[in-house]
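Below is the structure I would like to discuss, written out as structure tokens.
Yeah, one chain of the complex is gone here, protein chain that is, but the others are all in their spots.
Letters A, B, C and D name the chains as they come in the text, with residue numbers starting at 1 for each one.
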Amino acid sequence: MSLQATMPATSAAATADAMDAAWLAAQQRLRWRRRIMPLFGGAALLFVWWALVAVFQVRPFIAPSPEVVAITFYQKFGMLMQNLWPTAIEAVCGFLLGNFAAITLATVFVHRKAVDEAFFPIAVLINSIPVVAKAPILVLLMGNGLSPKIAIAGIIVFFPTLVNMVRGLEAVNPQAMELMHVLSATKWEVFMKLRLQTSLPFLFSALKIAASTAVVGAIVGEWIGSQEGIGALIIQATYNFDSALLYATVLCGSFFSILFFLTIRLIERFVVRWQPEGAP
Amino acid sequence: MSLQATMPATSAAATADAMDAAWLAAQQRLRWRRRIMPLFGGAALLFVWWALVAVFQVRPFIAPSPEVVAITFYQKFGMLMQNLWPTAIEAVCGFLLGNFAAITLATVFVHRKAVDEAFFPIAVLINSIPVVAKAPILVLLMGNGLSPKIAIAGIIVFFPTLVNMVRGLEAVNPQAMELMHVLSATKWEVFMKLRLQTSLPFLFSALKIAASTAVVGAIVGEWIGSQEGIGALIIQATYNFDSALLYATVLCGSFFSILFFLTIRLIERFVVRWQPEGAP
Amino acid sequence: ATTTVNMQLGWLGGGNQIGEAVAQQLGYFEQEGLDCKIQAGGPNNDGIAIVASGRYELGQVSSSPSLMLAASQDIPIRCFAVSAQQHPYAFFSLKKNPVRTPADFRGKKVGIQATGAVLLRALLAKNNIDQKDVQIVIIGSEMTPLMTGQVDVVTGWLTNTTALKVIGADRVDLKLWDAGVRLYANPYYATTDTLTQRKDLLVRFLRAAGRGWAYTYANRDKAVELLIKQFPNLVAKDEREAVDVMLAHCFNANTMANGYGAMDPAIWQDQIALYSQLGQFAKRTPKVDEVMTLDILNATADVRPRIG
Amino acid sequence: MAAALDMAQDAPPGGVTAAPLALDCRDVTVRFMSERRAVTALEGVSLSLESGSFLTLLGPSGCGKSTLLRVVADIVQPSAGSVSVLGRTPAQARQNRDIGFVFQDASLLPWRNAIDNVRLPLEVGGRRELPAGAMRPQDLLDLVGLSGWEKALPHELSGGMRQRVAIARALLGGPRLLLMDEPFGALDEITRDRLNEELLRIWAETGTTIIFVTHSIYEAAFLGQKVLMLAARPGRVRELVAVSLPEPRRLAVRESPEFVALAARLRALLETC
Partner (left out) sequence: MAAALDMAQDAPPGGVTAAPLALDCRDVTVRFMSERRAVTALEGVSLSLESGSFLTLLGPSGCGKSTLLRVVADIVQPSAGSVSVLGRTPAQARQNRDIGFVFQDASLLPWRNAIDNVRLPLEVGGRRELPAGAMRPQDLLDLVGLSGWEKALPHELSGGMRQRVAIARALLGGPRLLLMDEPFGALDEITRDRLNEELLRIWAETGTTIIFVTHSIYEAAFLGQKVLMLAARPGRVRELVAVSLPEPRRLAVRESPEFVALAARLRALLETC
């Protein structure tokens, strides 16, 4: 709600300066709260986790206590990083390829409506097949190296970006389109000068989602055959009931995907400096 | 582009009726094209698949030809349906529970900003953990049977709905909020009369995505231990190298998730009859 | 110049491949003009299709039934050697409610993986136990349901020492093999094309692998060290325990007589008959020589280590 | 400090008025803070307004017209000064449903049809019954000329029709003070003229006090009994102009020399704000 409560109408002697100071202090408090609350929430979660494990005497193979996970994280930090590396490469490459493909296809869709109409339902169908069911076919086609994992990360990323990018490329202001027509702009010029920038806020909203899903894709890709990487470590830890290592590994992957997300958001802040008109 | 080309300016004798008839015929053609193109695209895909298998003599354990899959689908229709049943139940229940939880939490988030600030980052963190890594923990907690699969479908569905629902509940027109304030409406009344309806278009856009992901969740849930269901059948067919059955099973799951999606869209058409102002 | 030979696994590489890892590290493969690359599989990829499609030269799966099922679907691969003479697959129960003999299964709740259920049914059939007397629960590959009391029996590999520590000292084992169901573990296979046209490659591979396993048998601490070097994610202490169990399954009287990797067509025939009887072959029952070949074993008969 | 203005000239000097003033602001100051920047939206605004009158607020963009209206409606709290609405605090007046508010965009709920939108005030803020003699939603729709459109959804109505619904909604329950914030700003001139005439008719029929914000000189002059001109940065009272056009007014009055002169005077005044 946009009610801007400032100060109650106390005495007319309250100077503007005093009001402003009070307001600034309140703002400062809010800003701090916004920074501290997530930490507080995290701490609460950790405490509940710890308390559950301690009170119910949960045995370590069911759920390790947070301190055990932290110790494991510290002790196996080198190994975790060594396994994060390939996963990160797969995720980032898959992210780049999948999004590039989606952006390209969206461009085609926007310019050739018939292609859109013919292939969009197929894209929906293929998207509704679980990745892990598609994965073995990719291994057949690409062998066992990084490529099938990159492909899986790319595929998982592809569809949401396609949908958003088509929406974004079509979200151009109709009057701007007429302006371009009056200026006798070619389709290519309309694309480069108008559609592309219009789509950016839509695109970034997809990219921010894609950042985490690409990591999930890379991990799932590793399950179909990899000796190293977060995914391989998860399988191994699961199979060996090394729950402390399992939790530490999973957290390591999560931290990376959050970092990836934040990076994309930072890039967005640099690239999209104007105020979009009714973007997502 | 909104250029409305009607007819070239030929002779002034062209009556309005003739123009309209031509236009109507063109519209009719467009409508038909929109209906037929997906079939055409599907046919093209089938043909490419068939041709690849035939020309390169792809052996059936790598990829079966479409007609073999079709025959299998027909012959094993009873078995497929029998296995679709539990998966469908899990998916629908998970869909209902996950979305219900997400909507409830979104309601809390909107009314208690501090809770939002504390727990939203945690929700992001948990969401970035791949389902398949969370699945074994759920089985531990819930044992076998339908419940862990429902839980997985619910969890996979939960996060996107939460995000969209929070956005939707906050997308209220600020002037409508001021109106409610002038009318001395309580928070509950604002929620029931204003926020809920405002959020519906956002909610449905999440529900339509959730429809397919719930099915994927149920299938993944079945992988970690189930006798029947699409997921179990996928494992069985994979283990037995029965690629025709595998493809038929995967397609069966896909068809169901598309059907689920279409159902939600139909419900949306009935529920959201007004014109949203700048919804997704 | 060395030839790369890719060995596709059905699971992650680890202690099951300690012989190959040692052979690679000590240069045994190199001495055969080979560079052995171990390609991992995983939960959704047993690798057979990859080898059958010709991408990789040979493969190894966890258990022999995979190869029989593949053969029944006309996938042109043959087993040419087996690493473990006895399958280390076993049923684990707790002392307070033990399963020591097949008869003890009556009235028990058994947690087993979807693809392993057939093995339990085979066991019950072999021992004339009515299936109705046993409750089968499909679970993932984990042992916690035993610990939480959800089931009375779980399954797993005796070699998986890390996981077995969870059960603790109260563990009671019943090996599948000892209950009358005789399967091989870690069988090597290749396509019929490779077997005929690149027989020499497989011969050299098996020769080097055999030397690796022989070295492992004799120098277990050092072998585990080399294994960790190749697979740094593994835990040395657990692998050191596991290697003893593994070697006990890889070397017995049969290898003493016929050398590492030896296998018996009669045992294969038993397995095929058992699976056929249980209706596992949807398409057709394969013949023994559609599942395995002794060619490579015969060609390496005199160089494979005879330990037991 | 702006001059204190008193419109309630007829009130007896002892301060004992028969009916309370519709509005009495004393030295109202409103400051907004946003991202380390402070804005003084209103400074020392004093104003009193007798019941049943029609006041228009005119001023350059950002001079605090909306803010003043929102202070009266208890949407914004003044940083200093006091406001009394019908002898009560704004919050009491709001809770007592003495205030009706019409926004620039009609702010109809898009999922409710016309009559349900008019009915909204009965459904929130504690379910209220209409007083015995009060106009019912249907009567109000008739009043604003929308008989027959009861079941239409907002997106099926034109902009002018939507504003009529908003006015009907604001009139429900017979508010004693109607606040209108550029209600016709988004409409084309012809529709706007028509609604202006109609608003005067409604005002005459209902007898409510109306405060009407606009940035059209013609609208301000045509509608108001008085025009309050605000100056910007900070928002303060510039002048209160009395309008001496005959009542009831028809659109044709705009062509009268008095009207043209008034518009010219307001324009000149506005240029100094």
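One rule holds in what follows: a residue touches a chain if its C-beta (ideal position, glycine included) is under 8 Å from a C-beta of that chain, and two chains touch if they have at least 3 such contacts.
Everything numeric here is computed off the predicted structure, so don't read it as measured data.
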Revision key, fill the gap. Note: the excluded chain touches shown chains A, B, D
Practice item. Have a look at A:L24, A:A114 or A:L179 and name the one touching the chain we're not showing. Key: A:L179
Point to revise | For chain B, the residues touching the chain missing from this view | key: 3-12, 14, 16, 19-20, 23-24, 27
Point to revise | Positions on chain D contacted by the hidden chain, ascending | key: 60-61, 188-191, 215-218, 251-252, 254-255, 257, 260-261, 263-264, 267, 270-271
Exercise for review: Considering the whole complex rather than only what is displayed, give the residues of chain A touching the chain that is not shown.
Suggested key: 173, 175-176, 178-186, 189-190, 193-194, 197, 273-277
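Here is the rule we go by: only the chains that are shown with their structure count from here on.
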**Study point:** chain B-chain C separation of Cα centroids, rounded to whole Å
**Key:** 42
Review point. When the centre of a chain is set as the mean of its C-alpha atoms, what distance in Å lies between chain C and chain D?
Key: 86
Review point. Going by the touch rule set out above, which residues of chain C reach two or more other chains?
Key: 43-44, 49, 53, 142, 144, 148
Check your understanding: Can you list the chain B residues in contact with two or more other chains?
Key -> 62, 136, 140, 178, 181, 223, 238
Practice item. Name the shape of the chain contact graph, picking from line, ring, star, complete and other. Key: other
Practice item. All pairs of touching chains, please: list them by chain label. Key: A-B, A-C, A-D, B-C, B-D
